[in-house]
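All protein chains but one are shown at their positions in the complex.
Now for subunit A:
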Amino acid sequence: MTELHPEPLTARVMGTPVDRVDGIEKVTGLASYAAEQRVPTTTGPLWCWLATSTVARGRVVGVDRTAALAHPGVAAVVDHENAPRLAETSNGELAILQDDRVHFRGQIVALVLAETPEAAREGARLLRIEQDEEPFDAELREDNATYRPEKVNPAKETDTEQGDVDAAIAASDIVVEQTYRTAYEHNNPLEPHATTAWWSEEDGRETLTMYDASQGVHGVVAALAPMLGLEKDQVRVMAPYVGGGFGSKGEAHAHVMAAALAARTTAGRPVRVVMTRQQMFALAGYRTATISHFRLAAGRDGRLTAIEHRAQEQTARVKEFAEQTASPTRMMYAATNRRTSHRLAVLDVAVPSWMRAPGEMPGMFAHEVAMDELAETCGLDPIELRRRNEPLSDPETDLPFDTRRLLECFDRGAARFGWDARPPEPRATRDGEWWVGTGVAAATYPAMRMPGNVARVETLENGCVAVSIGAVDIGTGARTVLTQIAADALGVGPDDIDLRIADTALPMATVAGGSSGTSSWGSAIVAAAQELKAAHGDVLTPGLRAEASAVRGDEAEQFSFHSFGAVFAEVRVHRDTGELRVPRLLGVYNVGRVINPTTARSQFLGGLVMGLSAALFEESVRDPRFGHVVTQDLATYHVASHADVLGVEAEWLEDETPLFTPMGSRGIGEIGIVGTSAAIVNAAHHATGVRVRQIPMTADMFCS
């Protein structure tokens, strides 16, 4: 395996709207997801049902298996007394069934194995699990979110301080001081988390094989292998099709360990675990609720002199996750004085994790509503306010941005949206029974490229080139886009690429997360292709092979890499009922080169729709008396449906950023959700004059 710094690619297939290479499989349903995979044994898999705790904190004092085991079809019950022991238990989320402790309501406390899903489910119902409840805290409040984590996700500083914020605020003409809140949210990919697992002996060594609904197969191996006392090459994980993830499949959750442990007890018979939708609200991660205390100080001309963002959130006592809510505040606008901080309430609740644009999504909601309030206070157009606060370099690092065309995004969006015709005053337009307003917000997302990715290219007898990397396509279009990148890197057509992904038997790939997938995997593919050509020339005869990893120079020390966008929203608020509609939503993005305009547009639109959904609907309501989310299905946890999504459009600036990747691209998966909720909330204010400082924003907030 070679490490090399790949040369920038010339775009031929990149930039063209190649059809999704897996389209037919998806529209017919022939694409097979983790719970649908055939297993290699003659008997089908045993079904494993997850039995979960009903107290928020305490102990399992007894499991009565009698009735469950007596039920026809039930084969076994696995609980903390008879579960296989783990070699390593420091990951509290994954170390299930190792002791009697209950850390949160909904935790896995027993597994029922049965011949059919019906029997497994009934067996779980018949289990008598006696639990002792201990005092617990499951409510995020301003007065208990006081714990200072060492770092925030992924490894950022918890607090930052530049200049003298308090002095600047004291000396300032204009101060906006407000608190903004975002709700608990659950990712809710349409495919429930699922794992099919079996143990076998390969070459005299114990081997665990799994199909898992995962955003990163190598990450699952890295998490599980040491816990199971195995070398990494004793675990194989595959994820050929994944029905969405949005972060919740970014890391292995406890059900994956449940499948591995259960399968260890069945003498080689495969085991299948599928979460119910309800279980996903406790076991699949979620976005913490956030409380953002903002202070913006500015001159009368709107130029910021100080920005303070103090974020309060929650984590779980059993495993820490600290969302980086104030992170975008550190780099978004120019200001000499700046303070950011994160404080957490440590609660006896399910483990929070990544949800599309962790940090940026809630943080930019708060920041961009605060900016709208500042624009109003200064009597400035909101776009003009942002123009006046555009930094010359990254305010956090003082490095120049490689490209930061935020203002062009605003200008282009303003022209397309008809922003010039907007009346400056709120509550100025009524159309029949509806107040009408428009709003805007900025979006940003860091460009991330993960080290450690390896790709292999091999020329085949049939004239095609096999391109292998353990990347996962969770619906993003990675399968298609990597094919395009490989075609350009090898100088062949996309039909000549035989792309092999989603399997840890293939070379190492990092997670489909942090909008880093295409940048990380694509760079490795380009490196391998260029290595092949360096060794063998441009004529691709069969039997050639190269494996390479892409390294970077010191670009990251010289430049700040971020993507940017401008989001425009029109909102109508019903004069009597407060009903909210969003007839128009437009995002204009600056993301480097767009490799596939078709799949990229779908990514942007999907992000905008999820931002709309967050603005108007999504809220996981936790009952602090019991510690669980009570809105734990799709009837009570509302996500945007067809009828909610009206005119949504996305476009992007022609751009390329070869300093960041040889493809000239940055990531695009997350930026669509950033700023969107703020644009909608700001538009509702423009429509009605009512300033909402929380999401979801609901009809009752407009009825007084």
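The definition used in the following text is that a residue touches a chain if its C-beta (ideal position, glycine included) is under 8 Å from a C-beta of that chain, and two chains touch if they have at least 3 such contacts; residues count from 1.
Keep this in mind: contacts and distances are computed from a predicted model.
*Asks:* Missing chain, UniProt name, options "Elongation factor 4", "Protocatechuate 3,4-dioxygenase, beta subunit", "2Fe-2S iron-sulfur cluster-binding protein" or "Recombination protein RecR": which is it?
*Replies:* So the chain that does not appear here would be "2Fe-2S iron-sulfur cluster-binding protein", according to UniProt.
*Asks:* Out of A:Arg181, A:Arg552, A:Arg575 or A:Arg601, which residue would touch the omitted chain in the full complex?
*Replies:* Of the candidates A:Arg181, A:Arg552, A:Arg575 or A:Arg601, A:Arg601 is in touch with the missing chain.
*Asks:* One chain isn't shown here. Among A:Gly216, A:Gly285, A:Pro358 or A:Gly477, which residue touches it?
*Replies:* Residue touching the chain left out of view: A:Gly477.
*Asks:* Among A:Asp164, A:Asp633 or A:Glu651, exactly one should touch the missing chain; which is it?
*Replies:* A:Asp633
*Asks:* From the listed residues A:Ser53, A:Gln107, A:Asn188 or A:Asn453, report the one that touches the chain absent from this view.
*Replies:* Touching the chain that is not displayed is residue A:Asn188.
*Asks:* By the contact criterion defined above, which parts of subunit A meet the unshown chain? Give residue numbers in ascending order.
*Replies:* Touching the chain left out of view, subunit A contributes residues 19-20, 22-33, 35-36, 116-119, 122, 188-192, 241-244, 246, 274, 276-277, 474-477, 598-599, 601-603, 605-610, 613, 633-635, 639-643, 645-646, 648.
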